[in-house]
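The complex appears here minus one protein chain, its other protein chains still in place.
This part shows chain A:
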Amino acid sequence: MGDAIDNLGAGFAAFADPAYVILALVGVVLGTMVGVLPGIGPIGAMSVLLGMTTQLGPTGSLILFAGIYFGSTYGGSTTSILLNVPGEASSVVTALDGHEMTKRGRAGPALTIAALSSFLAGTIAIFGLMMSAPWLSGMAVKLGPPEYLALCVAGLLLLAALAGGSAAKAIVMICAGLAIGTVGIDPAGGDLRFTMGSPTLAEGFSFIALVMGAFGVAEALTMVGRRWRPKPVKAPRLRELLPSRQESRQAAPAAVRGSVIGFLLGLVPGPAAVLSTFASYVVERKISRNPDKFGKGAVQGVSGPEAANNAAAGAAFVPLLALGIPFAPTMALVLAALLLNGIVPGPTFVEDQPDLFWTVIAAMYIANLMLLVLNLPLVGLFTRLLSIPPQTLMPLVIGLCVVGVYAENNSMFDVVVMLVAGLLGFMLRRAGFSMAPFVLAVVLQPTLEVSLRQTLAFSDGNPGYVLGRPVTMVILGLVVLAVIVSARRALLAGKATRQRPGPVPDERTPTPGA
């Protein structure tokens, strides 16, 4: 514990470098902006910036990305509350009671409660990350190929089963991602595969090009096609921001519960940020003494889910930093930024790169603090972003993507890959296919393949090797359980149309796990 404080102190000391402070600021502002704007999310923002990460270095990129990630969870709630337009899938639930509060003239307190709950949850989650990542890394060293195989399978299947939408379509996208991932050099043996003799394909499809296409370009195309312009909003004045004493008393315990729920769910593979908001909402309604107030402006319905999505965002870094496995597409982008800088996160990461690890933790604290300070006074400014017509904003996004992807490798081929991925992504999205499973599958493919081949080599065809490993069996057991639960849920939903949160007008294709 004393060690942790010393190390964290060193991490904060890194912020004596003004460049990092500026990066954190740029990150949180950008994150808030994309959070406010429906249609483009943190994945889009990160993928557009991915090309810059080699210039920023590993620490700079992580600071920037952490800022974007946390910023988007703050920004998403602003428009949910004021306009009933969730900027992110993870703030859909917030709209239910948050916008009700706005209708009742309590917009200011709702925003404050959302921001304070997010801040509280961010702090709790960072503390959890700080405590659990080194400890988990120590355990993770023991994990062998079968465990990694099970984790990858869990990550992909849980995303498919829990993300909402058609599981069959998600599985199709996973298969496509895995297939695309095999092109290029064989990660273990060094042979070239499916390159059709082309040296351009020898390194495989550029991940950056695929992500920028599937998210940046495809999202921009989707938005341009949708003539949508919300009316300008009157932001509450600073004086009207303070919640009443009673509101604070109700909000605080819900925020703490939400933080815990969010953090725990964030550790599990799958679209944790979105799920945690639903989970927290359900819990709050269950334990409330007057559940009828939910949906009519209950404070707990804002503070709980807002805390949950922020805590889940912090927790999502744990599996990435401790195991080197991203469970969410946003984390896949953080992983890509690290890999581009020659850093391979894994069980030895915290030990090998302590400076980087603790600087990142410090960056998260600072990003959270900046967000709290920035968000409330600037609410009016951020909401005004919504009046930029998408027909102006989105071509700009596409332009940025083209420049960004070209700058990465000076390769026109990558630009073509991106545009094709964007066009396909746009069409697939219209057909109800989500891009998140695709991107996660591309990222997990090398780990999945290598661990599968290693497992087969170790086992020599003897299933006892896998069956005799308790951790593997626990992970696979959880997957089976989750699949059963979600299948049951789907059946029930088919039988009776039950009351559930949503649908929200103009909800974009949700980006699970974002």
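Keep in mind that, in the parts below, contacts are C-beta pairs under 8 Å (C-beta built on N, C-alpha and C of every residue); 3 or more make two chains touch, one makes a residue touch a chain; residues count from 1.
As a working rule, contacts and distances are computed from a predicted model.
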"Nitrile hydratase subunit beta", "non-specific serine/threonine protein kinase", "Tripartite tricarboxylate transporter substrate binding protein" or "Succinate dehydrogenase/fumarate reductase iron-sulfur subunit" - which is the UniProt name of the missing chain: "Tripartite tricarboxylate transporter substrate binding protein"
Residue of A:M52, A:L264 or A:L378 in touch with the missing chain, whole complex considered: A:M52
Hidden-chain contact residue, picked from the options A:G108, A:G262, A:P329 or A:G404: A:G404
Contact partner of the left-out chain, one of A:P145, A:G213 or A:P319: A:P145
Contact set of chain A toward the excluded chain (per top definition): 26, 29-30, 33-34, 37, 40, 44-45, 48-49, 52, 54-55, 141-145, 185, 187-192, 195, 197, 199-200, 202-203, 340-344, 346-348, 352, 385, 388, 393, 396-397, 400, 403-404, 407, 410, 446, 450, 453-454, 457-458, 460
